[in-house]
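Of the protein chains in this complex, one is absent; all others appear in place.
Then we have chain A:
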Amino acid sequence: MKFAIQVNEGPYQHQAADSAYQFTKAALEKGHEIFRVFFYHDGVNNATKLTTPPQDDRNIVNRWSELAAQHELDLVVCVAAAQRRGIVDEGEAKRNGKDAENIAPGFRISGLGQLVEAGIQADRLVVFGD
């Protein structure tokens, strides 16, 4: 079965980021397909590679990147939410005159159309938020 996941909350702030990850991992372990994980609102903060949690804490950002690399996941960050919160890739940096980018490996910045498409293409859309 094809699942799409929506994450509306940032890491270390609300359990939604952890719940979404655990659900995604469990679905993959059961052989389901993850069509896309869409990060919306504060959820875009899951995509900054500048995060440095203490060594004995889970690294939520790296965890997503690793899962994406293992399973070729499509991790999509909402562009409008990302611009507000300073989540930037090379293209966005150039376009907005920023001198740095911070998007973590495996993530890409795109628009809300990607969420709509995920809702249409996937069999189930599961939302995690506050």
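As a convention for this text, a residue touches a chain if its C-beta (ideal position, glycine included) is under 8 Å from a C-beta of that chain, and two chains touch if they have at least 3 such contacts; residues count from 1.
Note that contacts and distances are computed from a predicted model.
Which of the following names does UniProt give to the chain that is not shown: "Acyl-CoA dehydrogenase", "Glutamyl-tRNA(Gln) amidotransferase subunit A", "Sulfurtransferase complex subunit TusB" or "NADH-quinone oxidoreductase subunit E"?
Record says "Sulfurtransferase complex subunit TusB".
Among A:Lys25, A:Lys49, A:Arg63 or A:Arg108, which residue is in touch with the absent chain?
A:Lys25
Could I get the residues of chain A that touch the absent chain, sorted low to high?
For chain A, the residues touching the absent chain are 1, 3, 8, 15-16, 19, 22-23, 25-27, 29-30, 32, 123-130.
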